[in-house]
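Yeah, one chain of the complex is gone here, protein chain that is, but the others are all in their spots.
This part shows subunit A:
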Amino acid sequence: MSEQEIFESVQEIFRTVFDDDSIVLTREMTADDIEDWDSLEQINLLVAIEKKFSVKFKLDDVKNLPNVGAMLDLVKRMVA
């Protein structure tokens, strides 16, 4: 799966979880940039990503993700 495909799928997940089709992800984006993005929604995002890419995260891998870029890189590593 290409980086662009991962990006688009993750962006779609963000739009679904936050119910906002106007979200355009950037690698630098953090929880401060989306009003509803709290720890619960973070888990919801990760669970949706697990489902979409058929991967399974460990809590230690995901608890300190600083931004969207780190999230995308993690997905990329796991689907490689």
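By definition in this document, a residue touches a chain if its C-beta (ideal position, glycine included) is under 8 Å from a C-beta of that chain, and two chains touch if they have at least 3 such contacts; residues count from 1.
Following the convention adopted for this analysis, contacts and distances are computed from a predicted model.
One subunit of the complex is not drawn; among "ABC transporter substrate-binding protein", "Ferredoxin", "SDR family oxidoreductase" or "Glycosyl hydrolase", its UniProt record names it "SDR family oxidoreductase". Seen across the whole complex, the unshown chain contacts subunit A at 19, 39-40, 43-44, 46-47, 50, 56-59, 62-63.
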